[in-house]
Each structure stands twice: as structure tokens, then as C-alpha cells.
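With one protein chain removed, the remaining protein chains of the complex are shown where they sit.
Each chain gets a letter, A and B, in the order it is written, and its residues are counted from 1.
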Amino acid sequence: MSENSDRSPLPNPLPQAGEGAAVSPACDALKKTRIATCSLAGCFGCHMSFLDIDERLFGLIELVEFDRSPLTDIKHCGPCDIGLVEGGVCNAENVHVLKEFRKNCKVLVAIGACAINGGVPAMRNNIDLWDCFQEVYCYEGGLECGQIPNDPELPLPFDKVHPIYEVVKVDYFLPGCPPSGDAIWNFLTDLLSGREPKLDYEMLHFD
Amino acid sequence: MQQFEFSDISRILTPILARHGGDASRLLQVLLEVQDVCHFIPSKAIDLIAAHFGVPRVNVEGVVGFYSFLSTHPVGEYRLLFSGNITDQMLGKDELMQYLCNKLWVEPGKVSEDGLVSIASTSCTGMCDQGPAALINGWPLTKLDHNRLDLIAELIRSRKPVADWPAMLFEVADNIHRGDVLLGQPSEPGAAIRATLARGAKETLAEVDKSNLRGRGGAGFKTASKWSFCHAAIAEEEGGIICDVGGHPERFIVCNADEGEPGTFKDRVLLNSYADLVFEGMTVGARVVGASKGFLYLRGEYRYLLQQLEAVLKRRREAGLLGENILGQTDFSFDIEIHLGAGAYICGEESALIESLEGKRGRPRNRPPFPVTYGYKGRPTVVDNVETFACAAKIAEKGGAWFAAIGTAQSTGTKLISVSGDVARPGIYEYPFGVTVSQILDDCGAEGRSYAVQVSGPSGTTISWKEFERKIAFEDLPTAGALMVFRRKRDLFQAAQNFADFFAHESCGFCTPCRVGTELQKKIMSKIASGYGTASDLEELKRLGHILKTMSHCGLGSSAANPVLDILEKFPDMVESKLKAFAFKPAFDLDGALATARTITGRDDDWAHL
Partner (left out) sequence: MSKTITIDGLAVPFQEGQTIMDAALVSGVYIPHLCHNPEFKPHGSCKLCTVNVNGRNVASCTMPAVEGQQVLSDIAELNADRLALTQMLFVEGNHLCPACEKTGNCQLQAVAYYLGMMSPHYNHFYPQREADASHPDVMLDRNRCIYCELCVRASREVDGKNVFGLSGRGIKTLLVVNSASGLLGDTDLAVTDKAAHVCPTGAILIKRHGYAVPIGQRVFDHITIKEVQTGGSDE
């Protein structure tokens, strides 16, 4: 599928002018590509898989810097080159975070099954929201007084869980539950060097 | 909800099943009667019917689930179905339906708590020239207005049987405003059969060939070719060639009266006032191809015509024009049976119609083989439109050359046009082929300046005012007979959306592109209508249109995008004016999707909204 046999660890200077939504060229070789990541209705498994690129992280960190991400603990996303979003959209807070990412990231990537089709959280889509709440809060193992919480700080859930592309425009998809570290590495290196990202057959999977 | 004990159901079913006999092709007819009595098909009835016909239960359940007029859950004792065509909508159907719902305390699409009444929409009932229309327990109601609905609500509340309702509610007019050779020149019953017998079958086929008669259902296949293929066909099945009678397979003549294309109602008029001509044509066809059995497949919406059509058949049998030894000819026996449809547009497609005739789900078959070689019960079968048979009778009587002299070279004869929408005189107009749209608009008193015309229903073509000089003819604007007129300022997008909904509702669900594609199309049109449409939605509609056109199993799917693509191409402003933004918009109403959770938690704070 892919013809990147002569791929070096990472090209330098970084992004070339790519086609479509690829990363816009960096002004100079010293400027690092800025990446933000987050997990919405996900399990952080995609983030764990990201860490699975192991020692290649050291190479990567020479080329990129992280904005909002569980790795940095920055709370809000600023202007970035690439946003990696794990997880689907299951509540109002997810929408705020997702819209912030879309606004600030030149390239938005849906990473993992949940961001792409709702994933395991979407299994609740077959269950009435009333039933969900009652099961959780009113019946077994619920709150002591069996109340449904109504604190404004708690994000309000949607009727159904949705993939992120049903809420904002998404530029690239990286499927997998999670995508393997190699798949993430290949995808990022393609993107950073201005190539249209492509996955080999064995790297493309939905589970 | 009505409860039925097993003994009740058995008591109800016994006479029905006895009357219909044991041939499983009667399945749909039996189910219609059970639905009538019980207001649904009880599970126990499915068991008994399956056992009676010796078919798997799952097949009976599949048939019940396929047809709109059948249901596995009770509908109201009074079931009101409002005709949902765009012409009904333009005459105020939506408001009227809500008005009646309010009066009877019932939600659209639901059954009232006491089980008395249910009110919903259905696909076009073929009364577009006298709408808004509806069906009450299968009987057509026309020219509905607030006064009539007040009366109807009263009749329902007082539980008056529908048979005792005032006759004026059920009046259906022919509204023939222009007649020509079919409607304007009366024929003596039997004249065409006599001419055929005198001339000979082969020679009559030659006359039909000479007439260049083409199918009136819209596709325009040459009738003589269809008849001669059927006549020549050898039916084969595993184990060899089928020989039913005298070394031949049985052959069948089927009249397609499943006039489901919204905006079309000319077959209704032919069957109401010219049934003899239609049956005459079928009998001529039978003589030509060598069939001894014919079917009239009558759409469920026209069930009110059943009794009078049966009476015509009886009269013709008594006159020696049907049955054994027609007109004393010892080698010519032919009879006609009427089958009712049950609310499925797809059954107008000839192979789906045959499946339905066999008592099955109306799913279009894989072709080849075509019905002319492998049709009803695997036998060679001719399926022609009502109007085609009427033309064939005239041709048999007056000759092919006479017919060929009318119309244009490629489109001979006349065409019945059902005109509705923004016109002063909606109804039936018969013209020689080649008439221009503007001529028709002049004749029917199109209000003000017409803006667009939907030719041949949703599956046909939307033409703009720039195209009114185009001609009704197979070589220009082919049509099954519908002409819906839209005046200036009409919301054509609403029409296209109505048509998109129609196709999604009527898709049989067999193939992926149509089953999912029509639903996606419907959803996108709805998204645009509610003000969430973007430029990328329009691109998506075009892409879907391509898939529907090129990948679908049958004509329903391949034409389902026509009205949407036409409006995008010919009236782009109409669509773009609906777009509130060109940037991305979410696929669903974000704030609306939080409403349930707001109710559950009782919250209404800022964070509970988007």
C-alpha cells in the first residue's frame, strides 16, 4: 500500500507543504510542530498506545512540542498544528473540548474506534437514557439517597454517544482499538513530513 | 387494545381460509381480510394461516411486515391515513391532520388509548385532483376540509360504522377534461375480441406491432415485442421444460393497476369508467400469447373499486366475453382474477408485482430471467399497464395503422395525463403524444405563471419554466402520466424533500444502496430543511445520487435521487437559500440531544445547554 521504504526516522526540516489538510509548513527548522491530544469518551487506551512508540518518543520530542495533553497537564488548547482526539462525544463537556480543539488545531485527527464510530461507549446507544440513570443512581449501588445528581459541574450526557466527525469537521482518521504504536508512529511521521498518511494492511484494523 | 382468544381467531379465520382455498398465492388476500376484522394480524393468526397454506411461519410474518396496510400491532378501529403526496401537502394536509388529531386526542402515528382511532400519513392515495385525501379503513375520503373533519370526528366518536357514513364523504370524481381516442370514443364491449378472433392471433400481434404501441407505465417497452417473447417462451425449471397444457407452459396476462407513482390517477379513472376496455385488452393479449388466466393487480388504495370491477367481470362472463369458450370459440378460455395490493409502491415494479401476486414480499427479482419467460409461478407472463391494455383493445378493434397515425413516430397514440397541483382544473387530460407541457398548462388553467412541473411523479423529471416547450413523448419527456404543477413562490425544496421521504418509506430494503441510500438522502434533506445544511451536504447529496443511480437493484433506487438532483441542478437558489451556513454544522441538534438529560436531572443551567 505504502511506498515509503526509504523513510528516514524523521525528515528535517519538518513539514513540507502538503496536499489538502496536511500540516502547513513551519517557518524554520527550529520551530517545532505543536501537538495537542485529549481523550473525550474514551479509555485513554489510544494515549497508552501512543506511549508504545517507546524510544521513538525521544526522536519525536526533538521535532514536536505538546500543548494540551495528559502528558503536559495544560488545561486548555492553544493554537496548534495537530490535534489528536481520542474518544467519542458523550456529553456537553466533550463538545466544548472538541470545539476548542477544532478551533485551535490546523489538522484534527480522530484517533481510535471511539472517536470514529462511538466505540464501546456507544453500546449504551441502545439503552434509554432514563434507564441508564435509574440503573446507575436509583437501583443497585446508587447514591445513598437514590437521587439523580443535578450539580451543574457535572457534564450533561447526550441521548446517544457520537463519533467526533458528527460534531466537527475531521481531517484524518486513524482507526484501531487502539491503533498500534507503530500505526501511530507511521501516521505521525507521514503527517509531519507532509505525506498523505497511509496505513499498511496489517496496521489498519478496527479492533 | 383488543384481545383475541385463540378460539376467536380460529372462528374468524375459518370462513376466510375456506373461501380462499389452499394456494399460498392467496396469502396476501387472506391477510388483508384478517387485518380488516382484527385491525391487526394477531400472532396466533399467523400460526393458523401458515399451517393452512403449508408455508413456514416466518414467511407469513415477513409478508405482514412488508406491506404498509398490514400490522402486527393493533391500529385504531378507525384507521385514518392521510395521503402524503406533495399535492395534498400543498392543499393543507399537515394542518388538517393535526387538526383532526387534536379533535380526537390522538398523536399522529399513534393509536388512541381506547384503541378507537389511529391517524397517520400514507403514500399518495391517487386522489390528487380532489385532495386533500385520506383513507378511512381503506375507503377513500376526498376534498377534506375542517367541516368534513368535524363531521368525521363526530362519526368516529359516535362509533358509527364506516359503511353508514354519508356517501358524499366518499365521492370520487373522474374529472375528465379532455378525451381523445381512449376516453372520447366509446367502444362496444366485445368489439376488440370479435375483431381479434376474426383476424387471428398472429395477425392481431402484427397489428399491435404495426401500431408501435409502447408500455404506458413509463418505461416504454414495445408491447408487441413483450407479447411475442411471452408467446415464444419455453418455461424451464430444474428437471426440464415445463409443460402444463397441451405441450405448452401455462402463460399469464397481468394488468398492473398498482398505480403508486405519486400524482398519478389515470388508471383509477380507466378502471372506474372504462373497465370493459381494460379487460377487453387483457383478453386480446391472452388470445395473442395463449394465456388462459389473467390477474388484475389492484393497488390497495383502490380497493373501493373492487366490488364494481368484480361486477364488470361477472357481466362479461355472462356475455361470453370471459370464461370458457369465449364468444363460442372452443379453443379460447380466459378468465381474470383480481388481487389486491396492501400499500407498497415497489409492487408497481413488474417482478415485485409478480412476487406479490404469489403471496410474497414484494421484492424485485434478479433479472434475467425476465417475466416474459419466467414470471408468475415460473411461467411466461406479460405484465402491462392498465392504459396499455386499453390501447391494445382499441388497436385490436381499429387496426395498427390507425393507431400509429396518432402521436409522433416514436411515441404513437395518446397519453392520459393526470394533472394536479396549482391548476384551476385538475383531472385527466388525454392528448396525442407530442403535446407540449405549455399546451397542457394552458388547458388546465395553470394558476398565474407556473414555475416548475414534476413530470411522471417523483421518479420522473422536474422541469423548470424554461423547459415548458418540451414534449410529452418517449423521445423527450417520457411519463407514466403524472403532471404536478408548482406556481411561483412554491417551496420546491419542500417538494423534493417530500419525494425523498417517499422513496425512503417505499424502498423494499433488499439492496444496500437503496435501503441505506434513500434513508441517508432523507436525513440530509431533513437536516437542510431544519436550517443545519451546509455546502458539504449538497456535495453529499450528489454523491448519494450517483450511488443510487448506478448501484441499485431496480428502478426505485435508481430513480430515487432524481427529484433531489433535479432541484440541485435546476433550482440551486431554492436549495442554497435553505443553507444557513457554509461552514461545518453538526449532524444533529446538539442542544436538543441534551433535552432528555435535562428532564432527568431537572437542570436548566448554562452548562446544561449547548
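To be clear about the criterion, contacts are C-beta pairs under 8 Å (C-beta built on N, C-alpha and C of every residue); 3 or more make two chains touch, one makes a residue touch a chain.
All values reported here derive from a predicted model rather than from experimental measurement.
Asks: One chain isn't shown here. Among B:443, B:519, B:576 or B:589, which residue touches it?
Replies: In the complete complex, the chain left out is touched by residue B:519.
Asks: If the hidden chain were put back, which of B:90, B:406 or B:508 would touch it?
Replies: B:508
Asks: Taking the full complex into account, find the residue in B:62, B:109 or B:200 that is in contact with the omitted chain.
Replies: Answering carefully, the residue with contact to the hidden chain is B:62.
Asks: Among A:50, A:101, A:133 or A:173, single out the residue that touches the unshown chain.
Replies: Selected residue, touching the omitted chain: A:173.
Asks: Counting contacts across the full complex, list the positions on subunit A that touch the omitted chain.
Replies: 1, 110, 113, 116-120, 122-123, 125-126, 160, 162-163, 165-166, 170, 172-175, 177, 201-202, 204-207
Asks: What subunit B residues would touch the chain not displayed?
Replies: Residues 43-44, 46-47, 56-59, 61-62, 64-68, 344, 361, 366, 368, 504-513, 515-520, 523, 543, 546-547, 550-553, 587-588 of subunit B touch the chain that is not shown.
We adopt the following convention: only the chains that are shown with their structure count from here on.
Asks: Inside the complex, what are the residues of subunit B that reach subunit A?
Replies: 584, 586-588, 590, 593-598, 600-603, 605-610
Asks: Where on subunit A is subunit B touching in the complex?
Replies: 92, 95, 129-130, 133, 148-150, 152-153, 155-160, 162, 166-169
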